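Note that one protein chain is taken out, while the other chains of the complex remain in position.
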Amino acid sequence: MRYKLGTISSIMMWGDLWRNAYNTYGARLKTDNSLFLISSRSSMNKITDLGGVKQLALRLRNWGRWGANDELGTINFATGEKIVNAARLVRKGKVFSLSIPFDSAGPQRPLLGERRFNPIHTMLMTGSDVTADAPIPWPFFRGADDLVILPTQCATHWDALSHVFYEGKMWNGYDCSLVTSAGAQKNGIENYKDKVVGRGVLLDIARCKKVKWLSPSYEITSEDLDECSNSEKVNVERGDFLLIRTGRMAQVKERGGWEDYAGGDAPGLAIETAEWLYRHEVAAVATDTWGVEVRPNATKDCMQPWHLVVLPNMGLLMGEIFDLEELAEDCGEDKVYEFMFVAPVIPFTGAVGSPTNPYAIK
Amino acid sequence: MRYKLGTISSIMMWGDLWRNAYNTYGARLKTDNSLFLISSRSSMNKITDLGGVKQLALRLRNWGRWGANDELGTINFATGEKIVNAARLVRKGKVFSLSIPFDSAGPQRPLLGERRFNPIHTMLMTGSDVTADAPIPWPFFRGADDLVILPTQCATHWDALSHVFYEGKMWNGYDCSLVTSAGAQKNGIENYKDKVVGRGVLLDIARCKKVKWLSPSYEITSEDLDECSNSEKVNVERGDFLLIRTGRMAQVKERGGWEDYAGGDAPGLAIETAEWLYRHEVAAVATDTWGVEVRPNATKDCMQPWHLVVLPNMGLLMGEIFDLEELAEDCGEDKVYEFMFVAPVIPFTGAVGSPTNPYAIK
Amino acid sequence: MRYKLGTISSIMMWGDLWRNAYNTYGARLKTDNSLFLISSRSSMNKITDLGGVKQLALRLRNWGRWGANDELGTINFATGEKIVNAARLVRKGKVFSLSIPFDSAGPQRPLLGERRFNPIHTMLMTGSDVTADAPIPWPFFRGADDLVILPTQCATHWDALSHVFYEGKMWNGYDCSLVTSAGAQKNGIENYKDKVVGRGVLLDIARCKKVKWLSPSYEITSEDLDECSNSEKVNVERGDFLLIRTGRMAQVKERGGWEDYAGGDAPGLAIETAEWLYRHEVAAVATDTWGVEVRPNATKDCMQPWHLVVLPNMGLLMGEIFDLEELAEDCGEDKVYEFMFVAPVIPFTGAVGSPTNPYAIK
Partner (left out) sequence: MRYKLGTISSIMMWGDLWRNAYNTYGARLKTDNSLFLISSRSSMNKITDLGGVKQLALRLRNWGRWGANDELGTINFATGEKIVNAARLVRKGKVFSLSIPFDSAGPQRPLLGERRFNPIHTMLMTGSDVTADAPIPWPFFRGADDLVILPTQCATHWDALSHVFYEGKMWNGYDCSLVTSAGAQKNGIENYKDKVVGRGVLLDIARCKKVKWLSPSYEITSEDLDECSNSEKVNVERGDFLLIRTGRMAQVKERGGWEDYAGGDAPGLAIETAEWLYRHEVAAVATDTWGVEVRPNATKDCMQPWHLVVLPNMGLLMGEIFDLEELAEDCGEDKVYEFMFVAPVIPFTGAVGSPTNPYAIK
C-alpha cells in the first residue's frame, strides 16, 4: 500500500504517541516549570486497555434515550427552562469571547496526513486596488471582499456527533457509512443550529491546583472535578455546558508559540471521567486543549479512548481549543464560576464539525 | 484593458441595475402576487443623486466620536448595561437561529466577477472509508474530518467596517489602502470578537403592511419604521440590534428558489433611513435581504448609496441574508418583538466580513 | 435519506438525461442549424442496455495485459520508438495549445451536487498593494503571488484510471475501495507523470461530414471513424493519441456561451467504438466535448456506458474539454492530420484527474 509522505509521517507521530503511552505511565516524574503534579486519582479500576474502554462505552451508551431519530445527544439536557435560568446569570454585562484568532498563526502543524491546516484568508477585492485606481465598474461605490479556507476543526470548534465512530457506528447507532464524501447524512453539525445556549460552568482545575498550568500528560480525574467544583462552590448540573481549564493555553501564551499544542502530550480528562459526566448529565464539555482528553492516552490499544466513550456512545457535545484565560481571570476575581453560555455553530450542511466563537456572558 | 469574461458579465449586470434605477422610479406600477405597495414616504427631500448622498454622509459621519483609534463604530452603543437588560428579555427559553444553511444550495450566483460563490464543503476522512476498510493508522479510533471554502459574505454574515470605502477612506477615517491582499490592517472583523450581544428588536414591515412580502424595489422609509414600531408597541432604543423583515426570504421559500435574491431588485431601506438610524443610535441593522438597502438604488450615479452613508461614515454594523421567518412568526403570535440577541463573528484576522449564526433568544 | 438541495437537483438532471435516452433514440429527427445528420452506422448489434455493455466490457478487458501491477493501461502502447517517430512529424515549428482558459468563465454549472465548479483564482500579493504603498518587509523587491482552487476535471483535463469504477473495481482489477478520501492508492494520475508523449492524430468528424458541428446526440460510429481517417488519408495506429473533433467547441464559441456544454446532450462516441479503439490499440482518446461519449446515452439502465467499457476495463487514457479549433483549421489547410503530441499531467499524488494544457506540435 502506497501512502503519501505526509500520511506516513503523521502515522509515525501518532504511533509514537500511543506506543509511549502505557510504558511511561506511572514513572513519569520529570518536572518542568509547570509544577508537575502526581495525579490524585486512585489507581483502582483504572482503564488501561480496549477491553475496559468497551465496557465503559456500553455502560454509558445513550442510544435511543431521546428516540430512535435523535441527532442531538446530551444537548437534549439543555432545555428552555435552563436557558431562562442561564440568562438570569447575566449581571455585569460582560462578554468573554472564548475563541482564538482564526489565522495562519494558529496551532495546526503537519498532522493527520498534513490535512488539518491553519485557516487561509485571501482577498477578492482590496482597498489598495482602489488607491491604485484599478478599474471598478460601479459608480462611486468601492469596497473589499474576501474568502476563507479552513478545516472545520482547525481552531476553536465544536465536534459534530458524526466526527467519531465506534465499531462502525456513530451516535444513536447510525452507521458510519452515512458519512460519505458528500458529507454526513446523519449527525451533521447543522443539527445543533439553534441549540448551543445554556448555563456555562467553568472548572478551573489549574487554579484549583494552584499551578499556572497542569503538566502535559496530567490526568484530570473525577475526584479532581469534584474537588474543583467544591472549591469554587459551584454545582455542575443537568444541562450545563462545562468548561474545563487546564492552563495549557496560558502555557502557549507565556512561551509565545503553539509548538506541540496540537496532538502533543497534554493534560486532559481521564477516561473514567466519562462516568462523572454521564452522572451529571452535562450538555457539553469543552477545554483549552487540542483534544479534551489526556495525552498520551492511557490505553495502548486504543487511541483517544475518552472520545470513543463519550462522543459516539454518550452523545456528548465536545468543544476544543477554547481560550478560557480571560474568563478564568474574571471568575477568579469575582468568585462566580457560572454564566450564560452561547456558542452557535455555523450550520454547514453535513459537516462533522464547526468553527465557533463561544460567548460566556456574566 | 482586458477583463475576464466573468468580470465583464458582472459589470454588465450591475451596470444594468443602476441604469434602470432612476428611470423606473415612480412609474413602477406593475403588480405581482406580493401585493405591490406605493411607498408611503413623502417625496420631499428624497435623495436621488450623489450630491445628496454626500451631504447626508457628512452630516451623519461619526468619525472620532469614540476616539481616533476606534474600530468598532456604532456597536459602542451596546454597553454592558444594555446586555444585562437584554438578558432579562429571555422568558420562554426559546432560541431562534437566524442563519440560512451554509451549503452549495445557497443564494450566490455569478456576480462580482463570479467571485462570491456558495460554500464548498469537502471531506478529509469519511465513515465510508472505515466501512470500506481503508487503512487507518490508529488503534481502534475511527473518525471523519472536513474542510470548507467560502467567501465571508456568501450566506448569513456581518460586514466588517473595512468592507465599504467612501472616497478612499473607511470607518473613522482610516485610509482604504490599509486593506491590502494581506487583509484589513484596520477595521477587520476580529474587532467585533466579543461585541455582538444586546437587545434585539424585530421590525416586521411586511406583516405591518399586511403583505407576505414587500414587492421588489419597495423603499422602506423612516415613516415605515415608525409606523411599524408603533404598531408593534416596541421602541427602538440606543444600542439596539435592529432586525428588519421585508419578507423576501419568505418569497424565496414559497417559490422554492433563490433566483435573483443576490443582487436583484429587492425591497430595502431608503437612503434617508440612515438619518433615522443615526437618531435612534442603533448598534446594528440586519435584514432578510441580500443587501439591506432597496434595489434598484434611487441614485443613478452611486451604487449602494445607503451603504456608503452608514458603513464607512456612521460606522454601522450591518448584517445580511438573515432568515427571520421563524422569529417573525413567534413575534406575531406573542406580540413580543424584543429579545436577547447574540450573533458572534468568527474572528478571522483581517477579514472584511464573517459568517454568523445569529441567535434571537426569547 | 437526506440530501443537500444541490445534490437533489443534480440527481434530477442526470436522471432526466438517461430517462430520455432510450425513448428518443431513432425518432430524433428535429433539425437545427447544425445540419442534423442521420447516423451512418448500421443498427445491427447496437448496444442498448446494460447486458450489452457488460458483454463488451468483458471482451475488451485488458486486465493483466501489462502485468498484475500495471497502473498505466493503454498508454503502454506509446513506446519510445513511437516518440522518436512522433518527433519527426514536427516540420513547421507550430505549436497548438488545446486547452481552454482556466477561469471563472468556464463550462461548469451546478452539477454533481454542484461540486464541479469553475477555477477560482485569488491573489496573495498584488501590484496595487505596491502602488498603494502597503508595508512590505523586503528591501527593494516587490512582487505578486496567487493561489488557485479547482476540481481536477473542471476544464481541459485527463481522467486518471481511478476516476471510473466497474462493479466495484477499477483498472487492472484494483478494488475501488483503494480510492478513499486520502486519494487514490492505485491508478492515481501521478502514474502518467512522464508518459503523455507520442503521435497525435486528429479525426475531424465534423469537417468530414461537412458541418460546422455535429448535432447534439449525434452518435459517432466506427464507420464514421474509418470514413474520416480515409478521407484524411491518415491511419490510426498502435500507440496513437487520438483527438476527435465534433465541433461542439465551435458551437460554444459561435453562440458565445457554454450553456449546457457540461452534461447536456452532446455528440460523441457510440458505445461500439470501444471495439474500434481496442482493435487500433490507441494510447488515448480526447475530444472537444465534456464527456467524449454521446449524450443522451443509448442505454437506459447504465449511465456513460462507453466510459465503463474503456476506462476501468480497457485501461484507456481519456481527455475531455479539449479545444481543437485552431489545430483543426491548420490541419484542414495543410491536409496533415498527424503531429507530435505532448500533454503532461500535473502529478498531484493520488488525484483521479489532472488539468492539462496539451500541445499539438506540427
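The first chain written gets the first letter, and so on, giving A, B and C; residue counts start at 1 in each chain.
One rule holds for everything that comes next: a residue touches a chain if its C-beta (ideal position, glycine included) is under 8 Å from a C-beta of that chain, and two chains touch if they have at least 3 such contacts.
Only a predicted model underlies this, so the values are computations on that prediction, with no experimental measurement involved.
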Visible contact partners (per top-of-document touch definition) of the missing chain: A, B, C
Listed residues B:Ser99, B:Ser181 or B:Thr246, member touching the removed chain: B:Ser181
Contact residue for the chain not shown (choose from C:Gly52, C:Gly73 or C:Pro119): C:Pro119
Touch criterion as defined above, residue of B:Ile47, B:Ile83, B:Ile100 or B:Leu147 at the omitted chain: B:Leu147
Residue among A:Val53, A:Ile75, A:Val90 or A:Met123 touching the omitted chain: A:Met123
Absent chain, residues of chain B that touch it: 1-4, 7, 113, 120, 122-124, 126-129, 131-132, 134, 147, 149, 181-183, 185-186, 349-350
Chain C residues that touch the omitted chain in the full complex: 1, 3, 7, 10-11, 14-15, 18, 50, 53, 79-84, 86-88, 90-97, 99, 101-103, 105, 112, 115-116, 119, 121-128, 130-131, 135, 137-153, 162-166, 168, 170, 175-184, 190, 193-195, 197, 300-304, 307-308, 340, 342-353, 355-359, 361
Absent chain, residues of chain A that touch it: 4-6, 9, 103-105, 110, 113-115, 117-118, 120, 122-126, 129, 132-134, 149, 177, 180-182
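Quick note on the criterion: only the chains that are shown with their structure count from here on.
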Arrangement of touching chains [line / ring / star / complete / other]: complete
Mean-CA-position distance for chain C and chain A (Å): 45
Euclidean distance of C-alpha centroids - chain A vs chain B, Å: 31
Interface hub residues of chain C, defined as touching at least two other chains: 4, 113, 120, 122-124, 126, 129, 132, 134, 149, 181-182
